[in-house]
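All protein chains of the complex are present and in place, except for one that has been dropped.
Here is subunit A:
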Amino acid sequence: MTEPFDVLRGIRARFFGGGTPGGAAPAATAAAEGERAAGSPFLAIVRKEISDHVRSWRYVILVALMLLTCLASLYTASSAMRSAVSTDNAVRSFFFLKLFTASGGSLPPFITFVSFLGPLLGIGLGFDAINSERSKGTLSRMMAQPIHRDDVLNAKFVGALSVIGVMFFALGFLVMGLGIVLLGIPPTPEEVWRLVLFLLLSTVYVGFWLGLSILLSVRFRQAATSALSCIGIWIFFSVFFSMLVNLIAGPGPADPNNAEAVIRHTQWVQLLERISPSQLFSEATTTLLVPSVRALGPLTMEQIVGAIPSPLPLGQSLLLVWPQLTCMIAETLICFAISYVLFMRQEIRSRN
């Protein structure tokens, strides 16, 4: 947990133009980076945050975990798909996207891994953003520098988010490239666009968990508390939430032939489920990566009559998941806003 201190050293190096007595080579480098950062203290902190994250063991372990699971799911999916490529012609449309959504039997598909491990990545990068600096006393020393107070929080968020974004895009394009090698089929432009949107969506989704963990790191003084509560929320949403929804929504209507009541109940259940960001994420990714998904809610027979099972164009898929997308972006921003307010109203004292 030396990163916050490094940040401080970087800042100090930036403002005083010299190394501290303990200033090692990284600090000097950070100082040099700070010099180049167009004079803005915000960008200096962002740069320092990024370099800290990238060099930390925590990040390396998380990336290795993501990489291994993704490559494993890619491998099993592609080996299952190779046998299917010549047989079914209907499968061939948007075949490349199947790489991300198809499961090879023994392992869940790529998107499941992202929706499961993504929160861990966000939590891992954000749970001690503020409180560890605080507990080590570096926050008050940093605040002693002529920088805006909110720059610290903003830079924490932006730095971690850009690291996540870069990682997702790198991982996504790596999988795409490996997919071309393994399958021998290049993706169509629409498939590439869908994948890029999926990666953006994943970044936003992890951004939400990052915002939440930063919020908790502002709220709780102990890093362990915020980490535990973050993981608690994560496990709650991924394991217990669906049970809770069933409990709240109650059993379905007594008469299963009452179509209206059944639909109302299903919509109610769906509304409750959509409180969970992972539900929003899985709905959005499924729609983006499986173009044949045409609706997410319950469908009446009236809507299905005369409908042809055909893939949706990208614009229509995007419109379909637009509420989910809006919700996720809004949730992320709201988490950030709350942590911003909390942080700005907090008292920052020096420990000694």
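One rule holds for everything that comes next: a contact is a pair of C-beta atoms (placed from the backbone, for glycine too) under 8 Å apart; a residue touches a chain by one contact, two chains touch by 3 or more; residues count from 1.
Here, contacts and distances are computed from a predicted model.
Chemist: Given the options "Cytochrome c7-like domain-containing protein", "S-layer domain-containing protein", "ABC transporter permease" or "NitT/TauT family transport system ATP-binding protein", say which is the protein name UniProt records for the missing chain.
Modeler: "S-layer domain-containing protein"
Chemist: If the hidden chain were put back, which of A:117, A:192, A:231 or A:333 would touch it?
Modeler: Final answer for the missing-chain contact: A:333.
Chemist: Identify the residue among A:137, A:165, A:253 or A:323 that touches the chain left out of the display.
Modeler: Of all options in A:137, A:165, A:253 or A:323, contact with the hidden chain holds for A:323.
Chemist: Please identify, in ascending order, the residues of subunit A that touch the omitted chain?
Modeler: 148-150, 294-295, 299-303, 305-308, 310, 312-313, 315-316, 319-320, 322-323, 325-326, 329-330, 333-334, 336-337, 340-341, 344-345
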